[in-house]
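All protein chains but one are shown at their positions in the complex.
For chain A:
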């Protein structure tokens, strides 16, 4: 269903970048996160993904038609919800399996793309 409100682009980030004090650590920030599924609770619909020894919680209650397989890579798009004591969870609105994604290529390309974006803004 087409959203009537303006959809903000979800900025791709690494899990290690979502920490207190980071430019991405803001209430309601639209983010895209990637990691391997480590845990999933059917009762709460909360998934835990991990990348480079950093784990992160995803609320998947709004997702449909997405199966959860431990060890598979997932990418989620949603809004950051910061709880008391700086605990963060992503309220996912879109999710997909990205098995086969080369994490090193992805991380390096992400840095290059950010550099290119800043060049576009400053030119």
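Just so it is clear, a contact is a pair of C-beta atoms (placed from the backbone, for glycine too) under 8 Å apart; a residue touches a chain by one contact, two chains touch by 3 or more; residues count from 1.
In the analysis below, contacts and distances are computed from a predicted model.
A.B. asks: Given that one chain of this complex has been left out, which of "Exoribonuclease phosphorolytic domain-containing protein", "CST complex subunit STN1", "Aldehyde dehydrogenase" or "Centromere protein S" is its protein name according to UniProt?
C.D. replies: The record for the missing subunit names the protein "CST complex subunit STN1".
A.B. asks: Which residue numbers on chain A touch the omitted chain?
C.D. replies: Residue positions of chain A that touch the missing chain: 1-3, 7-12, 32, 66, 73, 75, 77, 93-96, 98-102, 105-106, 109-110, 112-113, 116-117, 120-121.
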